[in-house]
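Omission of a single protein chain aside, the complex is shown with its protein chains in their original locations.
Chain nomenclature is as follows: A and B, assigned in order of appearance, with residue numbering initiated at 1 for each chain independently.
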Amino acid sequence: MTMVSSAPRDPRRTGRYVYATAVFLLCAWVLGPLYLLFVNTLSSPEAVNSFPKTYVPEFNFESIEFFMEFAGMTGALWNSIQVATLTMIMSILVGAPAGYALSRFEFKGKETFRILILLTRAFPLPLLALPLAVLFIRTGLDDTIFGLALVHTTLAVPFAVLITFSLFSGIPMELEEAAWTLGCNRLTAFIKVVLPLILPGITASAIFAFVISWNEVFAAAVLTIENRTLTAFLLQNLDTSALHLKFAGGFILVVPALIFIFAVRKYLFAMWGIANR
Amino acid sequence: MQARYLPYVLIAPVSVFLGLFFLYPFYLVAQTAFYDGAGWSLKNFQEVTSYWKFPISFKNTLWLAAVVVPIQLALALLMATMVNAMKKGRDLVLYIWTIPLGISDLAAGIIWLAIFEQSGFLNSMMHGLGFIDRPTALISYQNPTLIFVAIALAEIWRATAIMLVILVAGIGLIPREYYEAAQVFGAGRWKQFLRITLPLLRPSLSTALVLRVILAFEVFAVVQALGGTLFPVLMSETYAYQFELLNGSAAAAVALIILGISIASTIVILRVLRVPKGATI
Partner (left out) sequence: MAEIKIKNVAKNFASYQALNDINLTVSDQEFMVLLGASGCGKTTLLRIIAGLETATQGEVWINDRRVDHLPPKDRGIAMVFQNYAVFPHLTVFENIAFGLRMHKHPSAEITKRVHRTAELMHIEQLLKRYSGELSGGQRQRVAVARALAMEPDVILMDEPLSNLDALLRLEMRAELKGVLAESKTTAIYVTHDQVEAMSLADRISVMNQGRIVQASDPVDIYRNPAEKFVAGFIGNPPMNFLVADKQADGRWNVAGQSYDGPSCAENTLDFAIRPEDVVLAETGISAKVNVVEPLGVHLLVTCDVNGAQFRATLDSDANIGRGDTIALQPQLDRIRWFEPSNGMRQSLEKNDV
């Protein structure tokens, strides 16, 4: 009988080691570039333009200050916030009722309507901005916050419909029916029963709409001239602006994204899970 | 009764909205593209396709999609299966991996600019390792391959997350018993992935691919931030026609070409990944 002197190499343990390393590397792949952007943003303009780079931020806010004082930048930031907020409100107000209708009713034309919604995903939507630019000039909507918000709502509303559809579908019809038998009409049952249950999900899809608008570049660049949004402003000045300005701008663009993903992380998968079908 | 009309009342706002801002503009684009001032013609298309930059931007757009999307798909599948097997730290890892989902293409371009610009982190690192003495311009017309690599990396970095989310959601819908049954019949991990995960994931795969491929044809801001005019793509051509050349008809024609390849690839993807009726989960 031979004694095994050392513990046999467990292939499963090796596998787990490889697995953990892979997870770590993929996390680094995502976070690394972000970290480098933060290093650049939190360094002085001199450091940003110097060579070689350090890999630790100086925690110097000159770049950010420079960015905020740059002519037109705060205006663009404010425009972005307004357009995104308006988009968020409009896409939920317009999209949620349709999501409710899809989840609760069988009606003629439902399939056609669903296809129209899905179709929007198969089309390069920002291109819409081209004819709308002409149309908006005629109607006086050109270069306005509202006009751009309308286009961004077109981008966001199919998502709002599909996401709210899946959210409403997650709430059993029985709950509403129970409320009806207990003295509610359609509206009060919706307010007392459906709304409280759906509110977190609605918030998540509202934030989703906000970010769609916040991040949109092409339509914003096409439709605004004086009232540039942040993305459009940065795009316009890409060739000419200094590095530290670009990085600070990128940083401001990224921050809401981080908060967004954190805020909706619970809903992200549920939203896509059902919206897929 | 009132309930019969309610669904139509509820979908009316979206229908009007999409009619006004989705269907009607597309009609206008088509009209502009096919109209040459006197009547219907393909003149605008002939004009844009005969422009010397068109073959380059067309090729660039397709190449970029052809390289980026398969890598993203593989990466997203890998990440999704890894997440699926994860017990501890799943939420944290998922949060980190989905961060790029919220990041705009412009911001992604700027982030990767921090790495690839002349005084950027890549040059700094090579300097630190002693490969180079002085920073060289990485993104220049002498380095078209490197521009392509930088843009591809930025796209892969930014837009894998959307596929990941769709695939994780899709894998979540596959009942565990199928895997247990496969194990009982002797399938290892790799076989389980090939025989269970992939086929049952087809609806999610086609959603993810359609969405991603269309977005890949629309690539714009990343390219603008990293390559500028050094790397023309169809979308930047549209933008240039509209603003620099003030030629709306040509812009519309390019837009329709983008639309055409988008629809064509959507149809191909849906065909290839079609699930027979009744074979869904």
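Keep in mind that, in the parts below, a residue touches a chain if its C-beta (ideal position, glycine included) is under 8 Å from a C-beta of that chain, and two chains touch if they have at least 3 such contacts.
Worth saying up front: this structure is predicted, and the values here are computed from it rather than measured.
Student: Let's see if you follow the contact definition: name the visible chains touching the chain that is missing.
Tutor: Counting the whole assembly, the omitted chain is in touch with A.
Student: Tell me which residue among A:Ile64, A:Ile89, A:Leu118 or A:Leu197 touches the hidden chain in the full complex.
Tutor: Residue touching the absent chain, from the options given: A:Leu197.
Student: Where the complex has a chain not shown, which of A:Gly15, A:Gly109 or A:Pro172 is the residue touching it?
Tutor: A:Pro172
Student: If the hidden chain were put back, which residues of subunit A would touch it?
Tutor: That gives, for subunit A, the contact residues 172, 174-175, 177-185, 188, 192-193, 196-197.
Quick note on the criterion: only the chains that are shown with their structure count from here on.
Student: Report the inter-centroid distance (CA atoms only) between subunit A and subunit B in whole Å.
Tutor: Computed value for the inter-centroid distance: 15 Å.
Student: Taking the touch rule as given, give the residues of subunit A at its contact with subunit B in the complex, in rising order.
Tutor: 19, 22-23, 26-27, 29-31, 33-34, 36-37, 40, 49-53, 55, 93-95, 97-98, 100-102, 104-105, 107, 110, 113, 116-117, 120-128, 130-135, 150-151, 153-154, 157-158, 161, 186, 211, 214-218, 221-222, 231, 234-235, 238-239, 243, 246-247, 249-250, 253-254, 256-258, 260-262, 265, 268-273, 276-277
Student: Which subunit B residues qualify as touching subunit A in the complex?
Tutor: It comes out as residues 3-4, 6-11, 13-15, 17-18, 21-22, 25-26, 28-29, 32, 78-79, 82, 85-86, 91, 93-107, 110-115, 117-121, 123-124, 127-128, 135, 157, 165-166, 168-170, 172-173, 203-204, 207, 210-211, 214, 217-218, 220-221, 224-225, 228, 235, 238-239, 242-243, 248, 251-252, 255, 258-259, 262-263, 266.
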